[in-house]
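Heads up, one of the protein chains got dropped from this complex, but the rest are sitting where they should.
Which chain is which? They are A and B, in the order written, and residues in each are numbered from 1.
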Amino acid sequence: MIAPTARNDLILIGAFAAAVLTAPLWLAPIGAGYPDLLQKFAIYGLFAIGFNILFGFTGYLSFGHAAFLGVGSYAAVWSFKLLTMNVLPAVFFAVLVSGLFALAIGFISLRRTGIYFSILTLAFAQMSYNLAYSVLTPITNGETGLQLTTSDPRILDKMAGIDYGAALPTTDLFGTEMTGYPGFYFCAVLMIIGFVIAVRIARSPFGTMLRAIKSNQNRLNYTGINTRPYALAAFVISGMYAGLAGALLACTDPLAGAERMQWTASGEVVLMTILGGAGTLLGPVFGAGVIKYFENIFSAFNHDILMSIFDFLPGWLQGIVVTVSGLFVGEGWHLTLGALFMIIVIFLPGGLMEGVGRIAKLFRKDGGAANSSVSTAPGE
Amino acid sequence: MTSILQVKNVNKSFGGLKALNNVELSVEQGTVHAIIGPNGAGKSTLLNCFVGRLTPDTGTVDFDGTSLLGKQPHEINQVGVSRVFQTPEIFGDLSLVENVMIPTLARRDGAFKLNPWQRVDSIAEVREKAEHLLADVDLQDKKDMIANSLSRGDKRRLELAMCLVQDPKLLLLDEPTAGMSRADTNKTIDLLKRIGERGITKIVIEHDMHVVFSLANKISVMAQGTVIAEGKPEQIKGDPRVQEAYLGGAHL
Partner (left out) sequence: MDAILLQILNGLDKGGAYALIALGLTLIFGTLGVVNFAHGALFMLGAFCAVSLRELLTLSMKVKDESITFFDAYKEVPYLEVWFGETGTMIIDLAVPLSILFAIPIMLLIGLAMERGLIQHFYKRTHAEQILVTFGLAIVLQEIVKAYFGANPIPQPAPEAVAGSANIGALFGLGDSVVYPWWRLVYLAFSGVVIAAVFAFLQFTTFGMVVRAGMQDRETVGLLGINIQRRFTIVFGIAAVVAGLAGVMYTPILPPDYHIGMDFLVLSFVVVVVGGMGSLGGAVAAGFLLGILQSFASMNEVKSILPGIDQIIIYLVAVVILLVRPRGLMGRKGVMEG
C-alpha cells in the first residue's frame, strides 16, 4: 500500500499513461490489441472514472448516469451535423451540455439522500429515455437514432471549404480521421487527462470533503461545511465525464440512439465501478476494461467454439458442459454479467482492487499499520 | 460577566407533547454550564435547538448578539458553536488526522470552497494544527489509523479534538462520558479541565453527578421541559426541588 504523496502520484499517473498508450502492444497477446475494442476500453474507462467521483468518493448511488452519456452523444452528433466534423467542438459541446443537464438534475435529486436519491436519478433518466423516444423526436430522431446525412449544413466545414461530396463524412481531428488507431489515441489521451483530474480531486481538500460526505454527512454539516454544493459539484463533474464518454462514442461512430440512456446502461457503469473497486482510483478503469473485454470475448463464443474447447471431455460430458456453458456466452453474456454482479457484491464488495490488496497483504504479512491512502480505502 | 448565549421563552411541542416549556437560560462567557435533569426532561431537545437540528415554536436563541434561529447547522458552526454528540459522530472511514483536518479546513476555508487542484497534504498549517490537537487528546500515535477502529473512549476524544481544533466560542457536550468506564471518565474529566484553561465556554449535558460537580461553574436543572432550578454547584446540591425532580416528585 502506497502513501498518497505527490511523488507517488506522479509515478502512478506516469505508469497509467504509459500503460494506456502502450495498450495496443501488451493487450495484443490476449486478443484485445485492436483499435475498436481499445477505444471501448478508453471510453467506458472515462465513464467509470467519472461515475466513481460521485459514487465511489461521495457515496451517492446514481441509477441514471446513462442519461448523461446519451445527452453527450446527441450533443456531439448535432455538432457534427451543424458545425463541423472536427471532434474538438463536438467534445466541447457534449461536455458543456451534459454538465448543464447534470446541474439541473443534480440540483433537484440531491435534495434527497440514500435510496430516494437513487430513485430520483432513475426517474429522471427514464423520463429522458421516454422523451427521447417520443416527443423529442425532432432532436433525437426517435427509434432510428440521430444520424449524419449528406445534406447536413456543417457551417464551419463549408466556411473552411471542406466538401465531402456525395459520401457520408467521417469524423476527424484537423484532417486526421478518427478511425483505427488515431481514434483510439484520441480517446486514450482524453482518458489520461480524465484520470489525472480524478487523482487531483482525490488528493484535494475538495476530494477530502467528498469522502467525508460519504463517511458521515451529518457530522460534516455540524462541522461547518455546506455539503450540498460539494455533492452537486461532484454530480456535475461526473455528469460531464459521462457526457465526454458519450461524445467519444459518437466520435468513433457518429450516431446516437436513445437506448444508450436506458437504465440497464446505468446499471452497467455501476457494475464496472464496483467490480474494479468503488472509491479507488484505478479500479473503475480496470472494471470497465474487464467487462468490455469479456463482453467482447463471451459474445463471440458460439456452440462450435465451445465444442472444440471441451473436446478433451468424453462425449456425453462434453454435451452437458457445452449446453450449460452455452447459457453464459454469446446471447447469454448478460447472464454472466448478472452472475458476476452478484458474486462481486457478495464476496468482494471492495472490488478487484481490494482483492489485489488482500493478495498483496498475504504475501507481505506486515500489514500492521492501517493505511489511510485514498486508493486503498474500501468502497461501501 | 457577559452572557454569550441567551435563551428566552423557548417552547417546543411534538404533537400534543410539550417538550420544552418556556425555557430561559443564560450562559456566561468562559464558564462551564451544566444542564442536568431526569430522562425526558428536554435537555437534548434544547441542545438540538441551539445547533439548528430543531427550530423552537416560539422564543429566541441569541448567540454572541445574533439569533441562531432559522440558521442551518453549518451556518451555526461557522459562527463559533461546535457540538460533541451523545454517540460519537466521526468520519469512520477516514484516518484520525483527516478527521481533524476536515474541521480545520472548514474553519479556514468556510462552508464551501471549490479547490480541486490543491493538494490537501501540501497545506502544512492545517496538518500541523490537526496533529497538534491529536497530541492534546493523547491520540498522536494513532493518527494514521482508521477512525472506526478506535475504542469508544478514543472516539469521544477524537470528536472532542475535532471540535476544539475549530477554536469554538461555545462548545456543546452531550453526555461526554456516557457509557465510559470510571477510568476513562476520569481521563475525560482531566482533559476537559485542561481545555477549560483555553477559556472556551461550554455547555455540558450529563447524568454523572461526579462529572458535573467536578467541572461545572453553574448548573441548570431541567424537568418536564422547563428549568426548575439554577445556581452554583453547592446551591444545587442542597436544593430540595432538584431531589424531588430526580425522585419523581415533580409529578405534582
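By definition in this document, a residue touches a chain if its C-beta (ideal position, glycine included) is under 8 Å from a C-beta of that chain, and two chains touch if they have at least 3 such contacts.
Values in this document were obtained by computation on a predicted structure and should not be read as measured data.
The chain that is not displayed touches the following shown chains in the complete assembly: A.
Contact with the omitted chain, checked across A:217, A:252 or A:280, is made by A:217.
When you scan A:166, A:342 or A:362 for touch with the missing chain, the hit is A:342.
Annotation: of A:12, A:178, A:198 or A:274, A:274 touches the absent chain (contact as defined above). The chain omitted from view is touched by exactly one of A:39, A:58, A:98 or A:118, namely A:118. Where chain A meets the chain that is not shown, the touching residues are 61, 108, 111-116, 118-120, 122-124, 126-127, 130-131, 133-136, 217-218, 263-264, 267, 270-271, 274, 327, 331-332, 334-335, 337-342, 345-346, 349, 380.
The definition used in the following text is that only the chains that are shown with their structure count from here on.
Averaged C-alpha coordinates give centres for chain A and chain B that are 44 Å from one another.
Taken together, the chain A residues at the contact with chain B in this complex read 4-6, 197, 200-201, 203-209, 211-212, 214-216, 218-227, 229-230, 233, 369-372, 377-378.
Contact residues on chain B toward chain A in their complex (touch as defined above): 51, 72-74, 77-78, 82-83, 85, 89-95, 97-98, 101-103, 105-107, 109-123, 144-146, 149, 162, 166.
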